[in-house]
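This report concerns only the one structure given below.
The complex appears here minus one protein chain, its other protein chains still in place.
Coming up: chain A.
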């Protein structure tokens, strides 16, 4: 018998065990508990930092206080007012590198180099913009956790709601006058969830009454499934539909067969 076992009937045992259990539970809770939405807990310091970043990087178009500006030609907007767009919109736009916009254009394109700010800076910017007016908060990890969502159901929702612009495989499609629906292959689940809630440019808002949070997770599950599953048929040719297949038939198929025909034709008298 060791020393610990010998003292198991010590009067302080109950208290000690209770303390250990409480500390362990507390630690576990701190580690595993879902964090509350950040917008709610944004502290004043974060907002102040965000305002500095905003004024240095965004105010040229969105105005010094996020009130938006016009170009001066007609009603053309240089930057829309941001009160009420919410932290989620900021996290999406800045997190995907769309903002700050490199140059004016028909559409803010996904950043080639990814986000230009660290996640901490994005959070500060988001906190500042959220302080301008209430809007959708940045979703918690559990909101876009699609591990238990039904991808097949997501597929049906995707075809009804998304495929007409983003194409059946989420490879993107053309819209009018140079605008386009981008490819969804590399968009993170968090950003998909955010853009569904906030909308952007030609992308409409799918709020929670339109598409329930469960449906959103199903759609995310479907997008992630089709982009991670191996391609059973071979090269996908961009998953663009019959146009790329026809091009392949004419360029590679015909060239290959004509190559053989030339070879056979040369083997003659």
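The rule we apply is simple: a residue touches a chain if its C-beta (ideal position, glycine included) is under 8 Å from a C-beta of that chain, and two chains touch if they have at least 3 such contacts; residues count from 1.
FYI, contacts and distances are computed from a predicted model.
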{"item": "Complex member absent from the view - protein name from UniProt, among \"PrsW family glutamic-type intramembrane protease\", \"Nitrate reductase gamma subunit\", \"Cytochrome bc1 complex cytochrome b subunit\" or \"ABC transporter permease\"", "value": "\"Cytochrome bc1 complex cytochrome b subunit\""}
{"item": "Of A:50, A:97 or A:172, the one touching the omitted chain in the full complex", "value": "A:172"}
{"item": "Among A:108, A:151, A:192 or A:211, residue touching the chain not depicted", "value": "A:151"}
{"item": "Missing-chain contacts mapped onto chain A", "value": "106, 150-156, 159-160, 163-169, 171-178, 180-181, 222, 225-226, 229, 231-237, 239-250, 252-254, 256-258, 260-262, 264-269"}
